[in-house]
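Only a part of the assembly is drawn; its chains keep their places, and the rest are absent.
Which chain is which? They are A and B, in the order written, and residues in each are numbered from 1.
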Amino acid sequence: MRFVVGVMGPAKAKKKDLENARILGEFIARRGWVVLTGGRDVGVMDAACEGAKRVGGSLTIGVLPTAKDKVSRHVDVPIITEMGSGRNNINVLSSHVVVACGLSGSGTVSEVALAVKAGKPVILVEASAAEVAFFRKLGKRLISTASSPEEAIALIMKQMEGRRRPVRPAEHRDYDELSM
Amino acid sequence: MRFVVGVMGPAKAKKKDLENARILGEFIARRGWVVLTGGRDVGVMDAACEGAKRVGGSLTIGVLPTAKDKVSRHVDVPIITEMGSGRNNINVLSSHVVVACGLSGSGTVSEVALAVKAGKPVILVEASAAEVAFFRKLGKRLISTASSPEEAIALIMKQMEGRRRPVRPAEHRDYDELSM
């Protein structure tokens, strides 16, 4: 089973968030991990997949809200949910770790909250102090922060070292116990 | 078609949030509106329905995560989604307005974010300054605040006056245009 990193962020993203997502996607792919996003052809979703596809043999999964959404051309396998924003829960449940590049969108905020609910570790990249405080209060040990894509990758690596057994979905909830 | 008020809040709620939810439920029911909650037998979900059922002829709908959850005995019609937290999106889509009593739970935070995403008006009851600032940044005109259940009801009444036509789901998105 492959290790899956969900990269979340706004459809209307800032330049900095897009660049972070692109680099993150590339770094994730270089590790041999799968990039999972919301799958549309805009914003952080698109940028993370674009970054990943710079790497040969990479795999990008896009979990789409509906069959009518335009899919990012950097998505290898679109999962069509026909669930609108209800698909946000699938995004986080299917990721071993969730990385948020930008929290200006309500969809991304819902995903971070749902990740906390599901006991998934979340890494906030370049989040504001107020945003970090808000989610730390909510998610305690599940929330960590990174000031760059490189630091996010390092956090994921460190977290994986702490794992004794191979990754299985049945163990997703074990992340509750990890301090990142 | 009935007017539906979604009352959201933590499963592990503070005493004050529970009391607010109970009063809100009762006030909503007295107006002849439907109370919609997450349906479980705990926290704000349970309290809002309990308040509503103090009123003869009231109607409470509970949108349950799974068939195994214990249903509040104050729910008239449980909608079983078998969707876990994915049902949070249904809660907000099916409510004409969402009232949050307490934001200490990740499920409730996801619901407020999803409500903003869906263009639904949200009323935060007794939220902290930091919480209000966080969601105002996200939802702008959709977010209003109330310092009591009475004030929340007054806000909903005022909002309804602004509506010209009868309530139809197709018009849910019109709320985007309302300033409450």
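Here, a residue touches a chain if its C-beta (ideal position, glycine included) is under 8 Å from a C-beta of that chain, and two chains touch if they have at least 3 such contacts.
Worth saying up front: this structure is predicted, and the values here are computed from it rather than measured.
S.K.: Quick one: how many copies does the complete complex have, if 2 are shown in place?
M.R.: Spelled out: 2 chains shown, and the full complex contains 4 copies.
One rule holds for everything that comes next: only the chains that are shown with their structure count from here on.
S.K.: I need the rotation angle between the copies chain A and chain B from a CA superposition, between 0 and 180°, in steps of 5.
M.R.: 180
S.K.: Counting in whole Å, what is the centre-to-centre distance of chain A and chain B, each centre being its mean C-alpha position?
M.R.: A distance of 29 Å separates the two centres.
S.K.: Give the list of chain A residues in touch with chain B in this complex.
M.R.: Within the complex, chain A contacts chain B at residues 83-86, 88-90, 93, 104-107, 109-110, 113-114, 116-118, 130-131, 133-134, 137-139.
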